[in-house]
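One protein chain is absent from this view; the other protein chains keep their places.
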Amino acid sequence: MQIARVCGTVVSNQKEPSLMGVKFLLLQLLDAEGKPMPEYEVAADSVGAGLDEWVLVSRGSAARQTSSSEVRPLDALVVGIIDTVSVENYLLYSKRDQDR
Amino acid sequence: MQIARVCGTVVSNQKEPSLMGVKFLLLQLLDAEGKPMPEYEVAADSVGAGLDEWVLVSRGSAARQTSSSEVRPLDALVVGIIDTVSVENYLLYSKRDQDR
Amino acid sequence: MQIARVCGTVVSNQKEPSLMGVKFLLLQLLDAEGKPMPEYEVAADSVGAGLDEWVLVSRGSAARQTSSSEVRPLDALVVGIIDTVSVENYLLYSKRDQDR
Amino acid sequence: MQIARVCGTVVSNQKEPSLMGVKFLLLQLLDAEGKPMPEYEVAADSVGAGLDEWVLVSRGSAARQTSSSEVRPLDALVVGIIDTVSVENYLLYSKRDQDR
Partner (left out) sequence: MQIARVCGTVVSNQKEPSLMGVKFLLLQLLDAEGKPMPEYEVAADSVGAGLDEWVLVSRGSAARQTSSSEVRPLDALVVGIIDTVSVENYLLYSKRDQDR
């Protein structure tokens, strides 16, 4: 999985019927130091992530390994909202600090 | 998924029999600011996208998760025509503005 | 799919038994302007492509979505010989012109 | 597979139900000379790897080819703790030396 920050949304009305009702989040991928990378991903959301939150995104066929996304043409899925990222015993990110 | 602009078409007559009747769109991938990237993708079209429209493209096995593309050697599929892209509460792209 | 030019062949005699009889083409990937990229792919051929022809190559599990390649450890397949590539209503490539 | 060093952990409480109880390791990918690359991966751990250990990470659908990870939206898995890496008959890495 990659670490990403929710930075926006994408709306599409004319789409694959199986994608009706799916919310698409625009994710800015972050590097291992938490800095934004040029890469982004438009991913379906399975956990109710909001703007600015850090999330884990799974890509490829992994994006369809849930009860709700199995038969949909999805290649990216937000699978979790991140609480903490620890690097070399140092706390790089904490959602609690962010929310204050 | 990635955001892409439809920039052309590819025609192939001598091809895998299962691909007969499939329309191939040439897609210019766009970055999270809507600028063209060097990357492109030739994708099957499932939604009737036209030249210059912004679309969502799914890659990998996701491209075969539709009733029409399951048993075809496709690795990219246009899954939706984009109406709006919002980044940090700013409207980066709106199809309505584009169509005027 | 990506656009590629057939630029050679790879021969392997000591290989996975399921790959016996499979012809491996060396493909030079092309960018959206038809210029060679550093990337290449060794792909199985399902359509009888010849040297210098432009082809469409599918990668990943898509390479096994044919009657002949389903149970083989292939991750790239030539799925079509390209007749034309049109970009922004301009004819970038035409096999007919190439063959003259 | 890629060679990586365990450099941290990621904690997520609000996540896909199927990922409950899965430990996420932050992996720094290493190049063939053992030097850190900018790339990282957040992977599930199947072997009990600890901080600073070198591991093998499988990505894509491979990450779900175990009894415990089959129906989970995982795209990366630590599949082994590395004992030695030998390059051109030279011992690049030995866990035993590291542990001393």
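Annotations for the structure displayed:
In this document, chain identifiers A, B, C and D correspond to the written order of the chains, with residue numbering beginning at 1 in each.
To be clear about the criterion, a residue touches a chain if its C-beta (ideal position, glycine included) is under 8 Å from a C-beta of that chain, and two chains touch if they have at least 3 such contacts.
Keep in mind the model is a prediction, meaning the values are calculated, not measured.
Chain D residues in contact with the hidden partner, per the touch definition given at the top, are 1-3, 31-32, 46-48, 56, 58-66, 77, 79-89, 92. Listed by residue number, the positions of chain C touching the unshown chain are 7-16, 18-19, 24, 26, 28, 38, 40-43, 51, 60-61, 63-64, 71-76.
To be clear about the criterion, only the chains that are shown with their structure count from here on.
Ranked by distance of CA centroids from chain B, the top chain is D.
The geometric centre of chain B is 33 Å away from that of chain D, both derived from CA atoms. Put simply, the C-alpha centre of chain B and that of chain C have 21 angstrom between them.
Looking at chain A, residues 60-61, 63-64 sit in touch with two or more other chains. Here the touching chains pair up as A-B, A-D, B-C.
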